[in-house]
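For this view, one protein chain was removed and the others were kept in their places.
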Amino acid sequence: MSTLHTVNKSPFTDNCLHSCLLLCTNEDALLLIEDGVYGGTSQSPCAEDIRAKIQLGVSVYALKQDTLARGELQVLEGITLIDDKDFVRLSCEHQCIQSWY
Amino acid sequence: MTSMLCISRHTPSGNALAREALDTVLAAAAYEQDIKLLFMDDGVWQLLKGQQPSHINQKDITKNLSALPIFGVEEVYVHEPSLQSRGISRDSLSLNNVQLLTNEQTQALIASQQHILSF
Partner (left out) sequence: MIFTVVVLGAPYSSAANSTALRFCRAALEQGHTLKRIFFYGDGVHTGSSLSAPPQDEYKLTEQWQSLIRENQLDAIVCIAAALRRGVLDADEQQRYQKSAANLSQDFTLSGLGQLIEASATSDRTITFGA
């Protein structure tokens, strides 16, 4: 069964995005929320790993409200901005939700 | 019975999460759920021998950890790469009835659960 992973910390100060990417399988989805959205920017320490995951078929999302709230971020290509409604939909689509914080 | 996995990722003394995770696992065991506990990232520090948290006016969670089998929590897992990256050997763990998991085994464990309790 697949898992939805949420990450809410900046990878510039915390390793939870890194750990999440280590365990995220190709069937899983990754949603960046709160300060986690900094992880999806072009200079993120995890940028290469995220690109690789997207290549492998992992769906990567960032919460739109959290992204807009934080200014003109250069979000990596392939990351889809979604709203709260989509967040709920994703949590229905996956059996489990693991929150990395 | 519902399959539940508690993932404990934080240090024993830095905040309340380690204790709160453990209390949750014990509650699940009391309600006879199929509860498993996985330590990873800084959560593996909880297992290190020789903790003396009384020096910082905290209770020792090691005692509660060693009581897990008594409460019916048989499956306790440790993410081995988290141990390795922190230089912690298996000998320095206060629990010996734990199963060490590779990344792939950890992925499989997560994928087989109905609910994850994230701490």
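Per-chain numbering from 1; labels A and B assigned in written order.
What we mean here is this: contacts are C-beta pairs under 8 Å (C-beta built on N, C-alpha and C of every residue); 3 or more make two chains touch, one makes a residue touch a chain.
Values in this document were obtained by computation on a predicted structure and should not be read as measured data.
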item: Option from B:28, B:65, B:88 or B:109 whose C-beta touches the chain left out; value: B:28
item: Candidates A:8, A:41 or A:67 - the one touching the absent chain; value: A:8
item: Touch residues of chain B, complete complex, unshown partner; value: 2, 4, 16-17, 20, 23-24, 27-28, 30-31, 33, 115-119
item: Positions on chain A contacted by the hidden chain, ascending; value: 8, 33-35, 63, 65-66, 83-85, 87-89, 91-92, 96-97, 99-101
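To be clear about the criterion, only the chains that are shown with their structure count from here on.
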item: Contact set on chain B toward chain A in their complex; value: 7, 9, 40-41, 81, 103, 106-107, 110-116, 118
item: Sites on chain A touched by chain B in the complex; value: 1-3, 15-16, 19, 22-23, 25, 95-101
